[in-house]
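All protein chains but one are shown in place.
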Amino acid sequence: MTKLDQLRDALRAFTAERDWNAFHSPKNLAMALSVEAAELLEVFQWMTESDSRSLEPAARAAASEEIADVLMYLVMIADELGIDPVEAAERKLTANARKYPVEKARGSSKKYDEL
Amino acid sequence: MTKLDQLRDALRAFTAERDWNAFHSPKNLAMALSVEAAELLEVFQWMTESDSRSLEPAARAAASEEIADVLMYLVMIADELGIDPVEAAERKLTANARKYPVEKARGSSKKYDEL
Amino acid sequence: MTKLDQLRDALRAFTAERDWNAFHSPKNLAMALSVEAAELLEVFQWMTESDSRSLEPAARAAASEEIADVLMYLVMIADELGIDPVEAAERKLTANARKYPVEKARGSSKKYDEL
Partner (left out) sequence: MTKLDQLRDALRAFTAERDWNAFHSPKNLAMALSVEAAELLEVFQWMTESDSRSLEPAARAAASEEIADVLMYLVMIADELGIDPVEAAERKLTANARKYPVEKARGSSKKYDEL
């Protein structure tokens, strides 16, 4: 069992012990995930890109907490929907490699349909 | 090496081959993560909570793609910041267990400071 | 001059007095707008739809504050880009009326390309 599977199981137990399943519809979990993603965004909102590459300790600690929250809600919504998030990402990365061939995409931030 | 470590390494190679490191400041990756979280949210926006618990195949496939995108950006921003996302989640879950003791939090959706 | 024009002018003065123009790139204002939209979302995240239609005073006050924040950032980003947000909305509503003809869209939450 991977560490991500262990995290999923710990989250299942955490939720069950507190009787929170009623709140954890995929709709609500998607909302919570968006809220946490925005809290991560907030860490960077007035920072230059350059400063975001060398965070001070307080900002780095804040980012770490929000990354944790995003991952927990992501694991929970994937679990509710019966989706393996790592396998889904592997499939998507393979698809992206076709949509963004190296020779066309190199150094460009354009979307695949504009390359 | 776990599958999540393998995904991180595959994303590093994908980014390096396309010379995309210049675009991948933590600030930009946090934006991309929020955008993908909102695309996941969009799947559920007009659905009842009940319907979100039994998705039709097209909606489930759409959710799976967006979960994949969120995970990829999460792995990339964590990698840029030198943070292990699973360890960060484990620490946060331990902290949450203290903030939401079972006897007080059971069946409640209140924030810890209102319990 | 409408009250929205007055708000725009008050925000211009507020920003100029504090020398905040350097932070208010459209990119950063779009981030701040998303963060505030998520804070509004947070008010509703564990609520049923039904409860969201009859908010308790504290939740209603919180929603009002976040609506205020979203509107301020919306006015600021539109101002930076030289866009009149009300005229843009009027144009979009006219376009939406064509995309969602009454007889096809009635009672349906489908996107226009699935109607």
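Lettered A, B and C in written order, each chain numbered from 1.
Here is the rule we go by: contacts are C-beta pairs under 8 Å (C-beta built on N, C-alpha and C of every residue); 3 or more make two chains touch, one makes a residue touch a chain.
Since this is a predicted model, take the numbers as computed values, not measurements.
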item	value
Listed residues A:N21, A:T94 or A:S109, member touching the removed chain	A:S109
Chain not shown, touching residues in chain B	23, 28, 31-32, 34-35, 37-39, 41-42, 44-46
Touch list for chain C against the chain that is not drawn	2-4, 7, 10-11, 14, 17-20, 22-23, 25-28, 30-31, 33-34, 37-38, 40-41, 43-44, 47-50, 52-53, 55, 60, 63-65, 67-72, 74-75, 77-78, 80-81, 83, 85-86, 88-93, 96-97, 100, 102, 105-107, 109
On chain A, residues whose C-beta touches the chain left out of the figure	31, 34, 46-49, 109
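Keep this in mind: only the chains that are shown with their structure count from here on.
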item	value
For chain A paired with chain C, centre-to-centre distance based on mean C-alpha positions, whole Å	25
Junction residues of chain A, two or more chains touched	23, 28, 31, 34, 37-38, 41, 44
